[in-house]
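Here it is, the structure in full.
Just one protein chain is left out here, and the rest sit where they should.
For chain A:
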Amino acid sequence: LIHGGGGRAMEQLIDQLFKAEFIKAGVAGNDGTGEGPSHDATLVTPPPGQLAVSTDSHVITPLFFPGGNIGSLAVHGTVNDLAMGGAKPLWLSAGFILEEGFPLKELQTIVRSMAAAAKEAEVKIITGDTKVVEKGKGDGVYINTCGIGHVINQSKIGPQYIQPGDKILISGFLGDHGVAVMSQRENLGFESEILSDSQSLNGLVAEMLEAVPQVHCLRDPTRGGLANTLNELVQSARCDVLLQEATIPLRPAVNGACEFLGLDPLYVANEGKLIAICSAEDADKLLQVMHNHPKGESAAIIGEFVAEKSGDNFQGYLEMETPYGGKRLLDWLNGEQLPRIC
């Protein structure tokens, strides 16, 4: 890749590459005519009802990791954000910022993953843009995606609908993505390779909402992991959470790696898991639906929202009961996991 004089031409060339890949995967355009994503405005016809819009910029080192790369991640991230709003993702835009000198072959791999991810998630990439920046001014590739989705049956999904007594479900094993990425970045070579869980969740969400439309809240525990995501919900729902440590799905490999590293897997990022919160009556049914879907086969009920304990000055506590009956606070972490033991 070069930048500068012939830059404009180069960007056009790359656009062609993108178009070709997206068309090949059948994820280009919105009308099935085989038109590629356009630099100019793409016209779409919204379905009746509400639309959901979400955008996310993806920066990650390394660009390629076991179980995915920045291309698939850029699709999954935005698709999942839409799904967590209770929307069926329809269209994506893709904006690329490329660093001069980035190998075309790697770019092609990224674009192919993106196309495959979009195909799997049944979304169309309808517009895009590319810029090339000077060498040393970017980490290879940055991708921004923006997504538009159609809100399924006007569902009331959000932290404000959470009630004390609600159950918390998780769709599968925690911490895979963060550990896979770190393992790749630092070349740690864990014995059994840990794959990122990066995947789209809209299919799973669609089935969950069909079975239990009155789900109270959906959230994907990405950065900050389960613990920080639940802490956010505790703050917006204004109730406390009590988790049961023994029920939280963790792969032995991930757990072991975290123990080695001195990290708490509950604070490690996920890219293909969701937290669902529903009333206690709906919990078993919802769990059943999740179990029947390949992306939720390891789902579990891991705890519940409880009436807040901090009295007149709401503080909000995320607590976890250990298998021995002790309780531990999973505090909000602003940055890295700092040592605390004296």
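The rule is short, and it goes like this: a residue touches a chain if its C-beta (ideal position, glycine included) is under 8 Å from a C-beta of that chain, and two chains touch if they have at least 3 such contacts; residues count from 1.
Everything below uses one rule, namely that contacts and distances are computed from a predicted model.
The complex includes a chain that is not drawn, and of the options "NADH-quinone oxidoreductase subunit NuoH", "Autoinducer 2 import system permease protein LsrD", "Cobyrinic acid a,c-diamide synthase" or "Carbamoyltransferase HypF" the UniProt name matching it is "Carbamoyltransferase HypF". Across A:Leu104, A:Val133, A:Leu188 or A:Ala246, the single residue that touches the chain missing here is A:Leu188.
When the omitted chain is restored, the residue from A:Pro48, A:Gly136 or A:Gly262 that touches it is A:Gly262.
Of the listed positions A:Lys24, A:Arg223 or A:Lys327, the one in contact with the omitted chain in the full complex is A:Lys327. Where chain A meets the chain that is not shown, the touching residues are 186, 188, 240, 256, 259-263, 309-311, 313, 315, 317, 319, 322, 324-329, 331-334, 337-342.
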